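One structure, as C-alpha cells, below. Some questions next.
For this depiction, one protein chain was excluded, whereas all remaining protein chains were kept in their positions.
Chain naming follows the written order as A and B, and within any one chain the residues start at number 1.
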Amino acid sequence: MAALTLHPDRLLPADPGVRSIARRLYEQVAGSAIISPHGHVDPRLILDDEPFADPASLFIQPDHYVTRLLHAGGVSLTALGVGEGPLSSERSREAWRLFCANWHLLRGTPVRFWFESSLADVFGVDQRPSAGNADTLYDLISERLASPEFRPRALLSRFNIEFLATTDDPADDLAAHRALRDDPAVATRIAPTFRPDRYLEIGRAGWPSTVKELHGDTGDYAGYIAALEERRRWFVSQGAVSADHGHFDAGTEPLEVSEAERIYRSALAGTVTPAEATAFRRHMIFEMARMSCDDGLVMTVHPGIWRNHHPDTLAGFGPDTGHDIPVQVEMTAALQPLLERFGTHPNLHLVLFTVDPDVYSREIAPMAGFYPAVYAGAPWWFLDNPSEIRRFQHAVTEIAGFSRMSGFIDDTRAFCSIPARHDMSRRLDAGFLAELVATHRLDEDEALETLTALVTTQPREVFKL
Amino acid sequence: MAALTLHPDRLLPADPGVRSIARRLYEQVAGSAIISPHGHVDPRLILDDEPFADPASLFIQPDHYVTRLLHAGGVSLTALGVGEGPLSSERSREAWRLFCANWHLLRGTPVRFWFESSLADVFGVDQRPSAGNADTLYDLISERLASPEFRPRALLSRFNIEFLATTDDPADDLAAHRALRDDPAVATRIAPTFRPDRYLEIGRAGWPSTVKELHGDTGDYAGYIAALEERRRWFVSQGAVSADHGHFDAGTEPLEVSEAERIYRSALAGTVTPAEATAFRRHMIFEMARMSCDDGLVMTVHPGIWRNHHPDTLAGFGPDTGHDIPVQVEMTAALQPLLERFGTHPNLHLVLFTVDPDVYSREIAPMAGFYPAVYAGAPWWFLDNPSEIRRFQHAVTEIAGFSRMSGFIDDTRAFCSIPARHDMSRRLDAGFLAELVATHRLDEDEALETLTALVTTQPREVFKL
Partner (left out) sequence: MAALTLHPDRLLPADPGVRSIARRLYEQVAGSAIISPHGHVDPRLILDDEPFADPASLFIQPDHYVTRLLHAGGVSLTALGVGEGPLSSERSREAWRLFCANWHLLRGTPVRFWFESSLADVFGVDQRPSAGNADTLYDLISERLASPEFRPRALLSRFNIEFLATTDDPADDLAAHRALRDDPAVATRIAPTFRPDRYLEIGRAGWPSTVKELHGDTGDYAGYIAALEERRRWFVSQGAVSADHGHFDAGTEPLEVSEAERIYRSALAGTVTPAEATAFRRHMIFEMARMSCDDGLVMTVHPGIWRNHHPDTLAGFGPDTGHDIPVQVEMTAALQPLLERFGTHPNLHLVLFTVDPDVYSREIAPMAGFYPAVYAGAPWWFLDNPSEIRRFQHAVTEIAGFSRMSGFIDDTRAFCSIPARHDMSRRLDAGFLAELVATHRLDEDEALETLTALVTTQPREVFKL
C-alpha cells in the first residue's frame, strides 16, 4: 500500500530560496479563519446536523468535479448514483470502490489535492486510495462519520469557518437561515445569497408559473420589479450580503420601460422570442445593479457557461452533472452600459468571474484598475487550479494591483473540501508573493501585509462583511 | 567554429532539484519505441528506400517550418527551391549555404532543437552551422546520405519507430501500404489515414470532378455517402486506424437528409453557395462521426487555419509553403451536435487539435473531462514548442487529468525530425511531471507510471493500436 502523506510544503514554489520565503508567509495565514462569501452548502445541512450517510454520498455522488472525471474515464454515472436519492450501503460501497480503483484519473488535477487533504486531514487516512484498500478506507470513513466529531456542525467548527454564504432562491422563506442565526450554538455567520436567475430568464419553459412564486398572479412589469426589490430587501434583512447572477453572457444593455413592459407581457402570454428574452435579461441585470446601488447587495456575475451540453445526461441524471462547458465571453462592451451608469457609484461592488481566462488580462483587470466598483473575482470552476490561479494572479496584479481582487471564493458543493480549497489558495498566494519578493519587486513586510489582507480584510471589504 | 553539442539535460527544468527528478523520469522513457499516429511521411519513401538526394532536399526544400523562417528573414523561396522538383547540386548547395548563414534565425524556436538533434544525433555534425562551415557540413551530410545506413529504411529502424501513420486520399489504392505490410524486412507498422477533406468541401472549384474520383459519375447523395463508407471500410481493411479532418471551423450541425441531397445536387450543378457548402461540410463531419461509431476509425480534427494567406506565394510555390495562419476557433457550440449524439458512444474516439491555445482550458479540457469519446490532441503546428506544450500540459491536466491526452503526435513532413520531436515531448513531459513531484502534488512512482503511459499505452489506447 502506498502511503498518503501531506507534505508541509505542498504547492509552494520548487526553488529552495523562493520556497523558504513562501513558507514564512504561508505560516502567518495558514490558521486564519475561513471567509466563504460564495458557495453552495445547503443551510439545512448545518441546521439538521445529521451525520453524513456514507463515504460515497459525502464525497462522490453530489460532487460533479469527481463524477465528471470518472465518467470521462469510462465509469457510468449510474454506478456512481448521480442524481439519485440515498444509496443503499452496497451501492455506496460499490461507488466508493470505483472511485478508489480510478484514483489515478485525478492525477494533476486540483480535485486530487482537495481529496487528499480531506482524506488525510479530516479523516486521518494514511493510504493512497486504490482498488486494494477501497473497502478498508470505506469502513474507516464510515466509522468516523458515525461519531459526533464528524457531524456537520462539528466539522464547521473544526474547519474554522467564520462566514459562510449559501445560494438561495428569491422565493425562499430563509427559515433555515433564521433558525441558524437564532441558534447560539452556531458560531459561524451563515448568510443567504439572492440568486434570481430563473426569474430573469423569461423565455424559459414554465417561466409564467415561475414568476408567480415571486409575486402572485396579477403581476405586471412594475409589480415584478417591485417584487424583486421587496425580496432583495427581505434577503438583506435576513443577513444576505450579495446577489449572484449566472447567465450565458455578460450583457447589461437597458431597455426603455415601455419596451420592457411589452416584452414582459409577451413572456406572460408565452409569445416572447429568444432575442426578446435575451434583451430583457440584459436589461434586468442593469436593473439589478440599480437595485444594488440602493440596497447595497454586492453583485457577483458568473457568465459564459453552456449549461447541460449533453442533453441525455441532463435527462437521466439532472443538471450540475459535469457537462456544463465554458464558452468565450466578452465583458468590455457587455458591461459598458452598467458601468457607464453605476461604475463609480459608492454603493456598488461588482465582482466579475470568468471561465474564459483570456478575459482576466484583456478586460477584467483593466476595468478593475479604473472603476472603484469593479473587483476581479477569484478563479472559478474549471479555473480553480494552481496554474490558472497563477495566471489570474499575474494578470490581475500586474494590471490592477492586489487591492482589486475579491479574495478567495470556494464556490463549492463539497462541504469537506472547503478547508482544502482555502488552503490551496493561501499556499498559492504565498508562493506568488514569495516570487515577487525573490525577484525584488516587493519587500517581505509588504508581501506579508498583502497576504494577510487577501485572506482577511479584503474579502470582508469586498463583500461588506 | 563554435561547437554543436547536445547537452543531456536540454529542455529539462533549470532548478537543480526539479531537474534531478526530471532526469530520473526521462531516462526511463528516453529509449522507448516511437508511436507516431499522425504524420505526413510518404509511404513510397520507405517502400522505394532510395537514398536521400542531398542535404537541401532532405532538410530544407520540403520543410515549411524552416523555409518560412528564412523567408521572413529575407531569403526568397526561389533560392530555397520551394515547390520545385529535384535541385541541381549547385542549387542544393546554395540553398544549404543560405540556411547555414541564417542559422541564427532559428534561435529560440523548436526548429532549432529538432535541427540540432538531427544534425548531431543522426549525422554526427559537431559544429554549429554558419556561413563559414556550410560547405563542410554539406559535404559531410552528402557523404553520409550516400551510405546504406542513411537510407530511409535504415533510419526508420534506427529511429525505433514502432508505428507510423501516413495521410492519404480516400481514392488512394494504398498499394504502397500493402507492399510495405507484405515486406518482412519492414518491422514498423505503417498505416494509412483516411483524409477526406477535399471530398467534403463541395464548394471548391473542381469539386464535381473531384468527387468522381470517389464514386464514378452517376453519384447522388446516397451514393456519395455509400462511397465514403466503402472507402473507409477499405482503409480499415488496409490497416488504417484513424480519419483526419482539417477544415476552417469545427462545426458539426447535421442537416435533414432532403436538404443534404438538395445541396449535393446544387454542388454537382455548380450552383452551390458558400453558405450551403459550409453547412454541408459541417453535416458531413457529423456523418463522419456516425461512420466512426460504425467502423471504429478514430476521428482527429484539426480546425482553425486560414490556408494560403498569401496568394502570390500559393501561385508561385504551391500550398504548404509557410503562410497558413491560424484564426480563432470555437468548439463548445460547434461540436455540441456531434457530442450530443455520439459523445458517449463506446466506439468513438474524437481527438481535438487546435492552433488557438485559448481553447485548451476553455473548451477542450472541459469536454475531454466529461465525454469519454473526447481526447485532447497534443499541441499542433505553431504550438508544438516548449512554452505552448507546457501551457497545454497545465491546461489539460489540471482540468481533465493526464488520461484525457492523446499522447504525442509529431504531424511532420520532415522525416529526420521525428525522433527529435518525440524526444522533445518526452523531455517536456518529464519536466512537467517533475514539477508536480517537486511541489508534492504527485509521488514519484505515480509520475513515472504517468510518463510511461503517455509514451506507450496511452497513444495505443487512444488510437486503438
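Operating definition for what follows: a contact is a pair of C-beta atoms (placed from the backbone, for glycine too) under 8 Å apart; a residue touches a chain by one contact, two chains touch by 3 or more.
These numbers come from a predicted model, not from an experiment.
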{"item": "Residue, one of A:94, A:363, A:384 or A:411, that touches the chain absent here", "value": "A:363"}
{"item": "Residue among A:158, A:441 or A:464 that touches the chain left out of view", "value": "A:441"}
{"item": "Absent-chain interface as seen on subunit B, which is shown", "value": "2, 6-7, 9-16, 68-69, 71-74, 104-110, 112-113, 128, 306, 309-313, 322-323, 325-328, 355-358, 382-383, 385-388"}
{"item": "Subunit A residues touching the omitted chain (full complex)", "value": "13, 15, 17-18, 330, 332-333, 336, 339-340, 343-344, 358, 361-363, 365-372, 374, 394-395, 397-404, 435-436, 438-443, 445-446, 449-450"}
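Operating definition for what follows: only the chains that are shown with their structure count from here on.
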{"item": "Rotational angle, Cα trace of subunit A fitted to subunit B, multiple of 5°", "value": "120"}
{"item": "Rounded Å distance between subunit A and subunit B, as computed from the means of their C-alpha atoms", "value": "39"}
